[in-house]
Each structure stands twice: as structure tokens, then as C-alpha cells.
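The other protein chains are all here in position, but one chain of the complex has been omitted.
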Amino acid sequence: MAEPILFVLMALGSLAGAVTVVAARNPVYSAMGLLGTLFSVAVLYVLQLAHFVAAVQVIVYAGAVLTLFLFVIMLIGVDTSEDWDEKLPYQRAFVGGLAGLIALFAGALTLFGNFEWVPAATGTNLDSTNGTIHAIAELLFTDWVLAFEATALLLTIAAAGAIALAHYRRGQT
Amino acid sequence: MIVEAGLYMALAAALFLVGAFGLLLRRNALVMFMCIELMLNAVNLTLISAGRALNDLSGQVAVFFILVVAAAEVVVGLAIIVAIFRRRATASVDDLSELRG
Partner (left out) sequence: MNEVIWLIIALPFLGAVFLHFFGRYIKEPWSGWLASGAVSASFLVALVAAIPFFQGGEHGSTVLLWEWMPAIGASLEMLWDPLAAFMTLIVTGVGALIHVFAIGYMHGDERFSRFFTYLNLFVASMLTLVLAGNYAMLFLGWELVGLCSYLLIGFWFVRPSAASAAKKAFIVNRIGDFGFLIALMLIFAAFGTLSYAGVFERAGAELTAGMATAIALLLFVGAAGKSAQIPLYVWLPDAMEGPTPVSALIHAATMVTAGIYLIARSAAIFELSPTAQTIVATIGALTALWAATIAVSQRDIKKVLAYSTISQLGYMVLAVGTTAYVAGLFHLMTHAFFKALLFLGAGSVIHAMSGEQDMNKMGGLFSKMRVTGITMGVATIAIAGIPPLGGFWSKDEILASVFERGGWFSFLWIIGLVTALITGFYMARLFMLIFLGKPRWEGGVDPHESPRVMTVPLIVLAVLSTVGGLTNTPIRLTLESFLEPSFELISLQHPPENVWTLVVVALLSVLAGAAGIFAAWLSYRRPPEDWQRFENRLQPIWGIWEDAYGVDDVYGRVLVAPGQKAAEATAFGFDVPFVDGAVNGIARVVRGIGAWVRPLQTGYVRNYGALVLAGAVVVVIWLVAGGA
């Protein structure tokens, strides 16, 4: 019973956040919109019994990545003077056309397409031990251990790279 | 009552499109980056839904990895933006068009 209601609420929330990201003038407002979307999506994860991932989403994405965004906005300065007229000649027209094409396609699909909504799995497998740290860890350290180690390496490299890129040298503006 | 996975995926598609159009229409580099994050989140949602539909935990593991990699990507990307900003005092992507043919 709770699921559809939560779904609708969170869906609206995430869409609202997304539109804010795109449409807000102030980048800080965009960041806030992103925050909203991230939270909503996290709740949607919980609804689908992906508890661990939801937690990681909130901690890493909302907690670290978004904070990073805000720091950089602070560094660069809030640029409210980004004007709204488009300098690139055909961009808006092109994007508008593309949007129309997609809308057409979606409409055609809904009306004339023979499809079925993908059903969620039912049955006793869907117990709450799925999606726990335990279960995911088991997979991570057996089947996916190589990818795990590689991403660990990736993180290290990314951190080192970022420091190298953005290092402030005396005398630089 | 269970919401069908397909609806989640439809929502994800919508989020993805919003992110894509935002990427094409905004000029501020930071906002463009945030739109990329939106798209990534949409994909994550799709994956979780698919994992639920197929009763396979690999969906969540995949999302886990995507999360990590996205974080790394953001780190590097923001460092680049900062470096560019230091050189040119602009955060607008349209000013970086030296590679025109």
C-alpha cells in the first residue's frame, strides 16, 4: 500500500529537482535541486529493497559529491550573469526538434506499441536479506572482486590526478 | 501492491531526458556537470529496477560501481573546471571553442 504512494511522491520530487537543476539561474539553486533529486532517488531505492545502495547514495552522492560541487561553486563564484539568449545559432531549434521527435516516439510507443510493463519479481525471494550489506559484500568479494580492486585503484588515481590538476602554484593567478 | 519495475524505468527515462536537455541548453560548466549527474542517477534507477525484476543482485552491485566511478569522475572533472577557471576566469563552456574546424 505504501509503495505506490511513496513512488508517486518521490517521482514528483525527483522530477521537480531535475527541472530545478536545469532551469535555475543561480547555480546554488541548481545544486539544491540536485540534492532533492538525489534524496528522492534514494527513497526509490529503498522501495525496491536496495537498502545498502540507498545508504551509499546518500553518503557518497549527496554527502560528498554534492558538497564538492558546492565548494567549487564557491571557488568559482556564483555567476548569475549568465544570460539567457543562446549564442549558438541552431542549438535551440535543434534541441526543440529533438524533443519533439522523442515526444512523438513516446506517444507512438504508448499508443501503438505492443508492450507490457516489466513486472517486478514476486515471490518469497524478495526478503529483506536481499540488498543488505551482507549480500552485496558476498558478491563483491567473490564474483566482482577484480572490478572492486580496479575501482579502488581508480579512486586513488582520481584523487591524485585532481590534486595535480588543481594545485595552486605561487605566482599563478 | 507492488509498483511495476517498468514504471520505475519510465521515470528513469524521464529523468534522463531532463538531464540530457539540460546538458544541451545550459552554458555554465558546473550546471552541465550536475545534469550529467542526473543522467547517471537515472541509469542507476533503471539498473536497480531491472535487478528487482530479474531477482538478481548484480543490478545493485553494478549501481555500486557506477556510484564509485561517478564520484571519481566528478572529482577529476571539477579539478579541470577549476584549472580552466584559473586561467580564463570564465565558467562558460562556449568560450572554450579553440577546436573549431
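Letters A and B name the chains as they come in the text, with residue numbers starting at 1 for each one.
Convention: a residue touches a chain if its C-beta (ideal position, glycine included) is under 8 Å from a C-beta of that chain, and two chains touch if they have at least 3 such contacts.
Everything numeric here is computed off the predicted structure, so don't read it as measured data.
Undergrad: Which listed residue, A:9, A:59, A:74 or A:109, touches the chain dropped from view?
TA: A:109
Undergrad: Could you please point out the chain B residues that touch the chain left off the display?
TA: 20, 23-25, 27, 93-94, 96-101
Undergrad: Going by the touch rule given at the top, which residues of chain A touch the chain that is not shown?
TA: 88, 91, 94-95, 98, 101-102, 105, 109, 113
By definition in this document, only the chains that are shown with their structure count from here on.
Undergrad: Between chain A and chain B, what is the separation of their C-alpha centroids in Å?
TA: So the centroids are 6 Å from each other.
Undergrad: Note which residues of chain A are touching chain B in the complex, please.
TA: The touching residues are 1, 3-4, 7, 11, 14-15, 18-19, 21-22, 27, 30-31, 34, 37-38, 41, 44-45, 47-50, 52-53, 56-57, 60-61, 64-65, 68-69, 72-73, 75-77, 79, 82, 86-88, 91-92, 95, 99, 102, 116-123, 125-126, 130-131, 135-136, 139-140, 144, 147, 151, 154-155, 157-159, 161-163, 165-166, 172-173.
Undergrad: Give the list of chain B residues in touch with chain A in this complex.
TA: Its residues touching chain A are 1-9, 11, 14-15, 17-19, 21-22, 24-28, 30-31, 33-35, 37-38, 41, 44-45, 48-55, 57-61, 63-65, 67-76, 78-83, 85-87, 91-92, 94.
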